[in-house]
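Just one protein chain is left out here, and the rest sit where they should.
Order of writing sets the chain letters: A and B. Residues in each chain are counted from 1.
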Amino acid sequence: MTKSFFHLLSAAIAMAALLGTGCGPSNNSASGDGATQTAGGSGKKLMIALMPKSKGNAYFVSCKQGAERAAKELGVDLVFDGPTNPDPAKQNEIIENWITLGVDAIAAACENRDGISTALRKAQAKGIKVITYDSDAQPDARSFFVNQATPEGIGYTLMDEAGRLVGPSGEFAIITASLTAANMNEWQKHIEARRKEKFPNLKMVALRPCDDLKDKAQAEATTLLGAYPNLNLIMAICSPAVPGSAEAVKQAGKAGKVKVIGLGLPSENRRYVKDGVTDSVILWKTEDLGYLAVHAAKGLADGTLKPGAKSYQAGALGQFEIVGDHLLLGKPFIFNKDNIDQFNF
Amino acid sequence: MMNPALRRILVRHETLLVVVLILEVLFFATQGRNFLTPDNLTNIIRHSVEIGLLALVMMPIILTGGIDLSVGSLLGLCAVTFGKLWRDAGWGWEWAALGTVVVGFVAGGGNALLITALRLPPLIVTLGTYSLFRGLAEALTRGVDAFTGFPEGFLFLGTGQWLGLPAQAWLFGLVAVGIGLWVHNTTFGRSFRAIGFAPEGARYAGVPVERRLALAYVLAGVVAALASITYTARFGTAKADAGTGYELAAITAVVLGGTSIFGGVGSVGGTLLGVAAIAVLTNGLSRLPATMSSASELSGVFTGVLLLLALGAGILPKAIAALRDRRSSAQTPAQPVP
Partner (left out) sequence: MKRHFHELSVAGTLVLLLLVLAVLAPGFFEPQPLLSRLATAAPRLVVACGVALVILTRQIDISIGSLFGVCSVAAGLVATGPTGIPGALATSMLVGAVGGAVNGTLVAGLGLPSIVVTLATMVTLREGLRLWRQGVFINLPDAMQWFGLPMMRGQAVVCLIAVGVLVALALMTRHLAAGRYLYAVGSDAEAARLAGLRPRLTTFLVFVGMGALVGAAAVMNLVQSPQVDPSTGRGLELEAIAAAVVGGVAVSGGRGSLWGVFAGFLLLSCINPALTYLGVKPYWDKASQGAIILLAVVADGWRRRRGGT
């Protein structure tokens, strides 16, 4: 046994040596590659990498469609990869892999603000242009943030909508994806701040996680409706939770009595909005977000977008205002019965 | 102790893995973009240290016929503990790290106690602590709290280079050599194998089965704590969700490395090769033009397939023999199923 162990050890060392010698030549050619790419610019196709918070999430799939449209129009290669579950450490690993892959620009939606900034700074140090979209990193870790809505904006909009629907006093509950989801915790902070300031008599009675699953959200909402008979509103802050909560409210026969609002896609919520179960769904044009993120990343890589710019011309979408280092997509929409049919994502 | 035929199978499995690994490297080096660069090799190593550490301690446990599902959750609990000790209790990071290792020791000891003193199946005990440890990590931080802003000296452990290799690679190497020697060159290691083969037999042969088992689970706790430290240093942030799903990744690597899930058979070298094969695959898929945009899903799919192929290759000769056996013994027409 001992013998075979050292056998293997020596085999492993031999492998390492093989890898080591293998590095030499290909390393040179690789860095040569990189040099021609950054210097030549127009000669070679640019490669833009777009990272969602997690894959297989309808929200980011919609972003990706816009991103693909932009990539086609601009003639750049688009790489779209991210963790399969919202895993912040995995985001860092993928970004580090993109750095060594030699992409020209990265556009990332950040799961964990501080964690991902380490990797993004490293990318910037290697000359890769970095922007963030959807949710920001630390300001020094990227050039621009494509701002569809600040956490403050989201939190305030949700709370104001709740206040408008329920009135000055009442009870509401929040359904979130997981207790550790960084961006949702950030929104909750602002929801709470707004509540304290403007609706002190609206009480948040419970917070429940649904693991980003619609069925679990439905079960949690059913339990909440039973446990808090005076509940006036459910606020669902992850996208599967909005239809899940709406279905629970509908089945409990409390449609109209218990309001449902949340952040989600129109396509997943259309039937509930039309039935009057869900009152409003808040979102922005996700396709435009993906489009703008890729367009701006490309602009940054080829120099059409420079730090300090006051506006940016993004192809078919037209002109966007830049405030500080935030590229503004526009205000979030509130989808309701009247306008939801105009949107098909 | 080990019969020569079995040994041949063992060696063959690892040879197979070396071949797989070489093929992977050759394939990605020629087809992938910027695969064989020093920076990328550094990436591969850095990204596999935590799962590698967990796999290294999972291996002796599986060798005894046990399993530990709680290591990923324990990594999360330890990361949070480290953050708490450093930021809230104001300890220096070195002391906080030491405190974290103590927590890992205690948690591993808890598993060990339940498994050996009460003779409960490891699968059930660690299924319970899998929830418990993650739950404690969430309760300690209410899920919300994240620890960040660690000092440079500490971050070096996860992001720095030392003598040409990533800093954490040295720790990993040390643990690997330590566990390799321990499992393969001491009576301890041999007793693990014996326990995996036949626990009662080992007991009659005078092996203190309970104490040896306890040691394996305590060691898993300690190394999970070490992994939480390299994780935090690499990532720069500690939060209650650290290490989610790492237990399955570690088990996958160990089994791919040829350790029998029933216990008794396996080697540390194989485990290392298993870790490497998965790490290279995951990294490589992110540099093929065709798979760049589905690398995360495909690495899952291919790992699953690779696992089945490796298993299949391992038992193929045996299975064919068994099939032939059955065919010759089942000459009578098949009976209807009751």
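To be clear about the criterion, a residue touches a chain if its C-beta (ideal position, glycine included) is under 8 Å from a C-beta of that chain, and two chains touch if they have at least 3 such contacts.
Keep in mind that what you see is a predicted model, and the values were worked out from it rather than measured.
Novice: Can you tell me which of A:Leu179, A:Leu202 or A:Ile340 touches the chain that was removed from the display?
Specialist: A:Leu179
Novice: Just name the one of A:Gly66, A:Pro88 or A:Pro240 that touches the chain not displayed here.
Specialist: Result: among the candidates, A:Pro240 touches the missing chain.
Novice: Which listed residue (B:Val20, B:Leu114, B:Ala169 or B:Ala216) would be found touching the missing chain in the intact complex?
Specialist: Only one listed residue reaches the unshown chain, and that is B:Leu114.
Novice: Since one chain has been left out of the picture, which residues of subunit B touch it in the full complex?
Specialist: 67, 114, 117-121, 123-125, 127-136, 138-139, 141-143, 248, 251-252, 255, 260-262, 294, 296-301, 303-305, 307-308, 311-312, 315, 318-319, 322, 335, 337-338
Novice: What is the set of subunit A residues that contact the non-displayed chain in the whole complex?
Specialist: 55-58, 61, 84, 179, 206-209, 211-215, 218-220, 222-227, 229, 240, 243-244, 247-248, 251-252, 267-268, 271
Criterion: only the chains that are shown with their structure count from here on.
Novice: When the centre of a chain is set as the mean of its C-alpha atoms, what distance in Å lies between subunit A and subunit B?
Specialist: One centre to the other, that is 31 Å.
Novice: Give the list of subunit B residues in touch with subunit A in this complex.
Specialist: 1-2, 7, 10-11, 14, 18, 21-22, 25, 29, 33-41, 43, 46-47, 138, 142-144, 146, 148-149, 159, 180, 184-185, 190, 231, 234-237, 239-242, 244-245, 267-270, 272-273, 283, 286-287, 289, 292-297, 300
Novice: What part of subunit A is in contact with subunit B in the complex they form?
Specialist: Against subunit B, the touching part of subunit A is residues 1-2, 4-5, 7-9, 11-12, 15, 18-19, 22-23, 26-27, 30-31, 33-34, 55-56, 77-85, 87-90, 92-94, 96-102, 112, 114-115, 117-118, 178-180, 182, 185, 209.
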